[in-house]
Structures are given as structure tokens and as C-alpha cells.
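Heads up: the structure comes next, in C-alpha cells.
A single protein chain has been removed from this complex, and every other one stays in its place.
Moving on, here comes chain A:
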Amino acid sequence: MATKGGRNRNGGGGGNHSDDEEDDFHNKSQQRPRSTSRHHHHHHRSDRRHVQQQNQGPQQPHHQQQQQQQQQHSSYDPNKRRKFGGGGLEDDELTEDKLQMALFALGQKSDSTLEQNLRDLCTTLCNDLTKHKKVILHILNQCIQLIPERLTIYSTLIGLLNASVITFGSDFLDTCISSLKEALVLYKYEIIQRYIRFLSDLSNVKLLSTSSILTLYETLIETTTETNVPQVRTDFFVYCVLISLPYSGKILSEKHNTELNRLLYTIDKYIYKRSKIHVPILQVWTSIEPHPQEEYLDCLWAQIKRLNQDEWAESQIFRPYYTYADTLFSDISASIVHDLPTITIPLHKDTIIYPLPKIVFRMFDYTDVPEQYVLPGAHAIERYLVEDEISNIIHTYHNERKDCAIQLTQIRPKAKIPLNYMIIEVIFGHLFMLPRPPHVELFYGSLLLELCKLQPSTLPPVLVQAVEMLFERLNTMKTSCIERFVTWFSYHLSNFQFTWGWQDWIDCLDENPESPKIKFIRETFQRCMRLSFHQRVIDFVPEQFYKLVPNKPSPVFKFEETETPIFGSEYAQLLNKKIKERSAAEDILRILNTVPNPTKDDTAVVTPSASTINPSTTELTYNMVQIDLFVSSLLWIGSKSFTHSFAALAKYHQLFKILIESEEQQIQVLKSMYEIWPNHQQMMVVLVDKLVKTQIVECSAVANWIFSSELGSELTNFYVWEILSSTIEKMNRQVEKHHNELLDLRSQLNISTTIQSIPSSAIPIDITPASEPVVTSTEEKVSDENKMDESETPVNEEEKPKPNNLKRRRESDDDEEDNNEEQESAEKLQTMQITQPPMDEATAKLHEKYEIVEERLAHAREQQKKLYLIVFQRFIMTLSDFLNECESKNVDPVSTPWLKWIIERLQEIFLLYHEQVFQYVSTFESLIFTSDIDFCILEVFQQFCALRA
């Protein structure tokens, strides 16, 4: 049973998706061991995997398991659904499927049938319990781990089972506790929280003794007495207790009031002494008006204190167990009350990364909602409980936007709570969450569309009101959040024919053109244009707003447009002709070689970190005019579309490799691009992406270009940062790719080195944060195609080929990448499939490969560190220059929008890439964030450091 992986069967949920029955039919061959390779780490059904995980311990990153899993089940695909009950399944499996469906669906629809459903399910489970005990316990545990929003329904069911079957309680607790213990060892924070809250609720159904819940809380709270541990560690365990108290507070206060008060006193002391340095960097608004952006523990503690004063009376938690008082609470009840075994909290280790602190996002208060509603106050427990339910549903259903919207609208909040306002508030809270939203930004946009569709008359007005309020608060909104707001808003408008009451914003048009409101409108128009076209924007924008509409995104070819021809025009004409004729690279090079070399004074391009040119190759170095002529002509000829531009770059890729070597030359490529496309931001974004991916330009050159004087006036425009982020992300992915390869080899070596063991010193213990158990974001997934490391293309190191023996080695960069990839994976396969030769030989090969990859990783990490150093250094230079200028002009820098835009971008880089930056934090601290820099810059660094303190 354990490896049959039946949970994917009938994936459509209730069989309501019959559109692919056909392919189900064709896939009998796939009915073999399978488990969801993407999510398997949460479903510990495979015994083999179970063992694997235990062996690997908390250091084990999950992607390695995934890789192994994928290798083992290479033909398996998690998306394959099979027809329920078809294909000669055994009875056992059928039951398991049915059980799983029934248990997962329990309480999914809030209606009156729940009471009967619970009783029926209890009866069914009792009948099956002897035969399918293991399966039932397993599925119940899955429900607890995966569906937190229905936890009280499951605790009721389990309470009923405990009252009916004498052995059930202890069996169930055993599974629960072992899952919890495993989650603790692996630091699976979400699961730990869910179990602790669930166990708390079991005291309400007389399965667990209140005294043992109290003991559990005391164990968790004891972490507050630990010394030399980061605050984030203690925060997590205290948070576990706080989120559980709304469920258990009442019963604990009735039975153990003294002990409970002692516990609350300890928490109070802890909350009071916590450091709050990290708060400003996480807040969505820099102002506390109109709503304070409270620290999450502070806020929840205030809510719990209020709940305690109200004698733990709350009206929001749905507690179906009270319906079964006869069965659960009467004197004749057969329930056995159990005690929890001792649970120990694993000690702190420096390699463990704890959840980051958060702030509580609030944008509405009771004055914002219609009179018939009452929005719970900021410190009312109901506010937290409804928010928590909304968050849980969003999280559970985030893969299915339609289901997600349906589930959200089915929430039944108690008395007069304005559900739509709270849903909107939570969704924006997630979208604006710093450092990153929990899910891809696009999801929140598509969810809002579904909600509008489901409730066309009630939801859109609330959303409009929310947008108006967010707009009014733009002045103090963080730049990252304004950008997400723009990205979402343009997307939303494009789904509603760009209909918006722009006239309402007419008052702000007189503001400083760099002010947040103007910037917001300008950037929104820009994004709307990217989703539609220039004329469409002109059509929907009122005339008064025309000055904010972006220019038509046409190319500018300076060699043609100037009235008096500029130097090089005749060469440009010739080049254009040749490129149009698809001439060979040699011909182009021949023309470029005839361009006279202007004196150095004319072309001197000063970049602070321009790399020195190797003296021996000086005579082969191409000057800036030659590069400019080539790049300008090429991009001009390819200007018709992305595809045309990419094709042009691909066709002359080899020529780029000959022309472009130094960073100065790379920056010239970017400058020429900017001169052609100053009006087409999206084109620049995709072109830089392509130039980096094809290794024509290095990441560090992009960073230096962005902070160069030529781009100075663009620095407050959002697309510049889009380019920088995408560049940094490519660098990070490169490192991660090598890192994963290394981990992969490491595990292979572990397997094949039963005789020989590799020296432990060869295994870097702390390679990247990805080696930590908590980094599980899907964004971390590596794109194998993204090669930009020189070590992958030895061309760079080679002597430059002479023009006449120049061969076009690459038709297109993508092909090249693919070939590389194929070669490499073939190599990989070879190394893996060796089973025939003696073990030592295979192992030796693996060792060899290991060393190569290790070296590549070290190189990539060096590059990565260098990139961050350049970025931070240039930030400090740019900001310091500005501050000095302000001082000399006697201007208060804080009053300028410029400082806001730039300093908050610095914050953004820290936050977005905190995993990477933290690895080099000591270098940055000693080299650049030193006490001699302005405090407003240093402050950002200190707040960042506090995130893990």
C-alpha cells in the first residue's frame, strides 16, 4: 500500500473533469509506483523515502530528493490522472481512494449536511478501522497538515472516533506525535505550527488532557530562556503557542488558571523585551498613519491579551464538536483522555534559518465599511481569526484560482463582519508582503479576477475603494510595493477594457513629476501599453493625462536621424546594407576594420571598474566607435520585433565574441542599445536579458551600466530595476545550478562509496542557504538552459580567431545552449549508468566530476559576491553624491522623491535576495557598510541584519 501512491488518482477532485478520460485510458502502463514528485516531501508514505529523509537529516535540501526521485521515476509524471476505479484496481486501493476523497472533502462545502456527514464518516471509519488502520491514520494526518482551515472539523471527527473505538486515540496520537517530532527535527515550520494548534484543539474533544497541552506550551515557551540564540528562533515557538491559544484558552483557563496566567506572564515579559529594529524594512508604508503596521507578534499578543480579558470568549471559531455533546462530553462517554509524551525542542544550530519576522498589513478600519457591517478592531481576536482563515484558504487552494475564489466566498464570518473587505485586505497584504509575496504575483491578480466574476455586484466596488485608498497612501508606500501595485493594476485594467475613473486623479497632476502618485500613473500607463499598444493607451486616457503617457516605443537610429550626418554615418549605411543582406560575419568585420580609430580622448569612456585590457591583445581591441556602429546597425535592422532582434543577435553571436571582451566594451553594447531604444523599455528589458544569457555581456557590466551617468535620469524609472533584478536572478540561478549539481554528485558518491568514503572536508557544509531545510520557494528552481558562466564556453579563453578563418560556430545561442545541455546530460547519464566497471573506477570518475563542479561553483560564487559588491558600492556612491549635492544646495534630501526611490531600491535588493546577501554579509559589513557612510544608508543595512538576529 505504501508505494502505490493512490492519492493522485482521480485528480480532478470528485471526478468532475472528464475531459481527459481518453488519455487516462491510454496510460495503464503508468500504473506503477508513483508519488507526487513535486510535493512528495510532505507525504511520507514511501518507506524508502522515509528512510532517506531520516538519513539526510535537517541539512538535506528538498530539491536533491526531488532530483533523485525524478531519476528514479523518470517516466512518472505527477499530472497524469487515472480514471477512478478503472483498470483492475484492487479493492484496497479503491477504499483508500474513497476514504481520501471523503476526508479531504469533509466540510469543504459549508452546509447543513456536515453534522450527518461527520456521523456517517465516523461509522464508516469505525468499520474499516481494523482493516485499514494505517491508511486511515495516514490520511487523517495529511488532512491536518494540508487543510488547516478545517482543523476543528477534523478534531471533531477524531474526537468522535476516540469516543467510539477504545484504541483509536492512542494509535492516532502515536502517528501525530511521530509526524510532529519529524517536523521538529527537519524544521518544517508550517507543519509544526499546524500540529501544535491541532493538538490544542484535541483538548476540546477530550482526547488530550489539558495538563499535557499546558506542558507542551511550557516546553515551547522555555525557549525564551535560552541564551545566545537568535530572536527569530524564540519568536517562532512563542508564535506557535499564541496561534493555539484562541482554541485552547477557554478550557485551560477553566482547569488551570494559575498555570495559564504564569505562562501568559512569561510571554508578556518576552514580548516586551524583544528587539524591533527589523520592523521598518518590512513595513509596506513608512508612515504609521492611518494604520500602524504592527509587528506580527506584538499584534497577536495584544489580541490574545484582549481575549484573555474577555475570558476567552470568541465567536469566530467554528466548533462542530459542541454539536456532539452527548457522544463527547457526557458521563457515559467512552472517550479516554490521553497525555502527550514529552516533546523536546531541537537545540539551536547556526545553520538553521528560521522564518523571517512579519508585519500585520491593515488598510481598512470600521469607518471604511458600509454601516450595516462591523469590521473587528485591530486588536480583536476575530480580526485575526478571519484573516487567518482567509490566508489558509488562499494557501491551500493557490494552485486552482477558481476553487480558491469559491472557497473564500464560502467563509461564513460571524455577525456583520464584512467578508469582502477582509478578503481584499488579506490579498493585498500578501501581494505587498516583504521580502516577497508567498506566491507568484500573477496568482493574486487572477484570484481577484475570479472573485470579481463570482460576485460581480458586491466585490468590484470594494476593490475600487481599495485602489483609491492605496492611491491616496502612495506617498509613503514602499517602492517595491508601488511597483507590485502598478504591475497588478495594469493587469487588472487590461482584463476590464482599461476602464477606470482617471478623472478622479486629476488633482495630482500638478505635483512634482517624480512624486509617487505621478510616478504610479506614469508607470501604470507604461505597463498598460506593454499589455496593449500605444494608441490603445491614448484612447483610454483623458487628455489632461497625455503628458504621462509614454512615448511611442519606436527605435531611434542616430546615424540617420540627425540633420548633419554624425561621424560614422557612411559606415552605418554600409553596415545596414550588409546586415540586411545577411552577410557573413567576416564581411561585417572587414567593414569595421576600415573605420578609422579616433583618438583616445574622443572615445574615452570612464567607468570606475572598467577592467584592464590585456596589453598583449591591445592591437586587437575594438574601439567604442566600432562597437557602437555594429551594435546600433544590428539592432536597427532587427528592430521590427523581439524575434527579429534575437535572430540578429544570434546570427552575429560569434562576431560579438570577437568584438566584445572588456567590461568597457560590454558597457558600450548596452549604451548603444539604450540609444536605439530609449522609448521602448520592454525591449531593453528583453535585450539585456538576451545579452546576459548569451554571455555577450556579464552581470557586473549590467550593474555598472545601470549606475552610469548615461542612465542617471532613468534611475527612478521602474524598468531599470526590472533589468537589475533579472540580472541578479540569473547570477543566483547560475550559482544554484552548480550547487545542485554538486549536491547531486554528493549523494551519488555517498551511495557508491560504501567502501571508499570521501573526506568530509571535501564537502562544503554551508554552500548556500539552499542547503537549509527552509528554502523551498519554487522560484529557486533552476533553469538549466541559463548558462552564462564563462567556464561553460571556452571560446572566451581562446585566442581570437583571425577574421578570415572565422567560422560561424553558432547558428543561435539557444541551439548552442541546448547542445551543451545535451552533452552534459549525456555525460551525466554515463557517469550514472556505470554499473559494470569496478566500483573504484566509477567512483573515481564521480570524484573527478565532483571536483570540476566544485570549482565551477566556487567560481560562480566569486562572481556572485562580486556582483553584489558592485551593486552595493554603486548604490552608496550614487546616494552619497546626491546627499552631498543636497548639502551644497542646502536642500533637505528627505523632502526629495529621488531619495525615496533610490534608498528603497537598496532596501529592495537586500530583501529580495536576502538568502544570497546573508552569505556574504560579513564581507559587506567590513568592506562597504562601514561607519563612515551616511546613516540613512547604514540604517538600511542594520535593519536588514536584524531580520535574522
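A few notes on this one:
Basically, a residue touches a chain if its C-beta (ideal position, glycine included) is under 8 Å from a C-beta of that chain, and two chains touch if they have at least 3 such contacts; residues count from 1.
Simple rule for what comes next: contacts and distances are computed from a predicted model.
Entry comment: the absent subunit's protein name, as recorded by UniProt, is "Nuclear cap-binding protein subunit 2", drawn from "Replication factor C subunit 2", "Glycolate oxidase 2", "3-methyl-2-oxobutanoate dehydrogenase (2-methylpropanoyl-transferring)" or "Nuclear cap-binding protein subunit 2". Among A:Y217, A:Y239, A:W301 or A:Y397, only A:Y397 touches the chain that is left out of the view. From the options A:Q682, A:N750, A:T896 or A:Q942, the residue with contact to the unseen chain in the full assembly is A:Q682. The chain not shown here is touched by just one of A:Y265, A:Y366 or A:F533, and that residue is A:F533. Among A:F172, A:F443 or A:F545, the one in contact with the hidden chain is A:F443. Residue-level contact of chain A with the missing chain is found at 7-8, 10-13, 17, 19-20, 22-23, 26-27, 29, 36, 38-39, 42-43, 75, 77-81, 100-101, 104, 145-147, 188-191, 395-401, 403, 438-443, 445-446, 449, 487, 491, 494-495, 497, 527, 530-533, 641-643, 646, 682-683, 686, 774, 776, 778, 781-786, 814.
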